[in-house]
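Shown here: the complex without one of its protein chains, the others still in place.
In this document, chain identifiers A, B and C correspond to the written order of the chains, with residue numbering beginning at 1 in each.
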């Protein structure tokens, strides 16, 4: 049955499998010291316009969030995030497992506002009880957010300015980074992004890879012994080549952006198909995730023919659903869906 | 340059890559709910002779050790292991990161002795200060050990008997399980092993997979919400299919054991090649890791032509080295090495 | 300068100091195995009407909260509390340090509502993503709350009923328990309270002791090896006698309740003094903490003559302040304050 349930329904982009096969029997050192990781790091540094960047390859998103956050915070610090942020809701308490509180801000379509952040920090530092509280030690945002929305350059600059004012790092979860940067609504490039935060990652798992996230410290500002922290968090892959080969492929000939761009275009078509039938969107997402609001009857009619995700129930009985496209989505699949509406 | 540095130098067994390619564009649910994981679990249950076993797929060894141990221990408990055990030495403190102490026993060629274990437990429970100490809450062993050695059936039965006497679970790290079970020196089968412990894992990373470890709770005795614990530890792969496909392939037509067996045979040839030149072994390993003791001159002569691992320096100036074969090692590679000695 | 800043401004009730002196040179075993701890436990069991209760003495509140919560939760679980709860705001992340998330509910004058709790639990268990989230594993409330308010019998029964429905324990932080139970507005007794939760503690630090909190598991339901968990959390006092003597004294001749009652009466007089001057209260607290709302001019006028706590700024520029009475407050101090208003 046709599925738009998420953006990790298929394996990997065929070029990745091809490269895995071609290199399969070459012997390479483990733990990321192979030639493919080296090449991939070099390509990523170039794509970011950051020749001095530190780049590390981890396996999955939750693991990457927990490792990066734990490496940057001191014991008495917590991480600021949107109430709807992945680390706040859907990581089974991985951040708290590492000993840190997630300090939440209101989510505005998944995004935090620089003003809210500033208020939180001002209030904290003005609180005469602050030494009995958790210090806000860094800021976490996702790009795109869990609702498919993206920050504008201005919004990122404002958030980053607040972070710099309080000397705390900004960390951008880019599990779906490609789908954000290639959105027609996006007004920044990867190079811009690298200048607007202290650390971010380029998601592979959801953008064409079997698995893998590339963590980038743009100014070569990785904390001391980050490799060991990765290992301690169980995030170090013995066959690091598997990650290296995938990112090497994705960052060769612009593949990462091309496949992401295709997914976003198809998402816009998918959206139009719903809107043409008078079905409204829950949120104005310019990326690969779309959130049609369906009536109970529409859900019933559709759910036998296509897989999608139930996002939440509205008070009026209607259901917010999620339909995601990916690097693997085809024009035919969109047409099939259209014919089912 | 030819390398015997470890058993994760190459990619994956070609049949795995083939299966990854064949299934690549089929849509499957994430997080291990795909059809391949189902099939692989079923094959593993059958191979273990345990139709009611709980099976979970995780990505790597350190992560698997930390997750399993953390899921089984209460806060006031620690895990007993050999001083040379992987969790005690080479996991960057992943167990302590989860809040638990590793309580060590002497290693005898990497193995613990049931007698030593019994003494530790008797001494602990007889200690009038025990309530101020860490409770031994489970036992960890590796099979084969970090030194390539394997426990005999009798040794395992004795250790397991002590564990049962004190009502603590026995956990077997099988990162290299295939190389142990197919050793000519091994007197147990996978089915036997499943009856001699409360939880173990079948290593994929080092036995033909790109990555992946299959955790087996033989009696369906996984702790409540183990899935959530896996997620919390960053060990849940979004594209669970990648693990499912690999274990499905490895447990079809006995592939896992055939490739492991080949590696062990070649390791015996490798060993003979050294011994024929009068080079002694540091330890009598019947599995895929061999530990020749080389003089400084021998190291110098060899290190330009073949990659191997420096294991440790002996007081007399000689060097213990490690040469490992794997599922990918060929007869030609052994011959090449032989000609270099 | 006269102070109403908090309820731990003075040392201990004189009878405690007297008893400490009288017993000072008697030799007693350490770690709570002394005769005074035994006697105190017996008196507390009697006061609770729970002859089989497990009683432990810890030193301070944050430590007690962290130890009890950590002893009851499994790794994948968190604790539900009001957004304004002490563990959520003012313990520097002690709960997260132990690896657990604080899942928050709206605070209604510091209290949670059974309805909100039920909704949270229903929503969680109905969420198809729940295995990727933190399980609500227990409920924490304070009695009185951080705002001086107390739960009615009905409210407690309702909350406890929800907890029992979902098989999760209810934990009552009684750092100021005496001031709650002796409030004229309170409709439950200590014996009632012991039947309305799975664990609670009787605060000593804020009710006449130098330090000390008595944790009560009413049905003898302390988790296994709780003593060791206490030790691990650094909460075990070597000279346990110091805690035993204090609680022995407080629970002899009803002292605990008498001194708490006196504080509450004086708080009511304090409140009346403010209200007589037309100064409103921020919240209707029937216990020893009162929250007058002062204008900027009133704050200025008062702060040179009496110490009080700034609680929060209101949008209209006025200031919520906190004035606390304690076991040590005298009628004369209230009169002095009155004359300053």
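Just so we're on the same page, a residue touches a chain if its C-beta (ideal position, glycine included) is under 8 Å from a C-beta of that chain, and two chains touch if they have at least 3 such contacts.
Owing to the predicted nature of the structure, the values given are computational and were not obtained by experimental measurement.
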Quiz item: In the complete assembly, which of A:11, A:61, A:85 or A:99 touches the absent chain?
Solution: A:99
Self-check item: Among C:3, C:42 or C:189, residue touching the chain not depicted
Solution: C:3
Quiz item: For the chain left off this view, which of B:75, B:144, B:218 or B:286 is in contact with it?
Solution: B:75
Quiz item: Can you name the residues of chain C that touch the chain not displayed here?
Solution: 2-3, 5-6, 8-12, 14, 17, 20-21, 23-30, 59-64, 66-67, 91-94, 97-98, 205-206, 210-211, 228-229, 231-239, 241-242, 307, 328
Exercise. Over the whole complex, note the residues of chain B touching the chain we left out.
Key: 75-76, 78, 89-93, 96-97, 99-102, 128-129, 131-134, 310
Exercise. Name, in rising order, the residues on chain A that touch the hidden chain in the full complex.
Key: 70-71, 74-76, 99, 131-133, 135, 224-225, 227-229, 231-232
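Rule of thumb we're sticking to: only the chains that are shown with their structure count from here on.
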Practice problem: Work out the mean Cα position per chain and let me know which chain is farthest from chain C. | Solution: B
Quiz prompt | Inter-centroid spacing, chain C versus chain B (mean Cα positions, whole Å) | solution = 50
Exercise. Calculate how many whole Å lie between the centre of chain A and the centre of chain B, each centre taken as the average of the chain's C-alpha atoms.
Key: 33
Quiz item: Where the CA atoms of chain A average out and where those of chain C average out, how many Å apart are those spots?
Solution: 42
Quiz prompt | Multi-partner residues of chain B (each touching 2 or more other chains) | solution = 228-229, 231-232
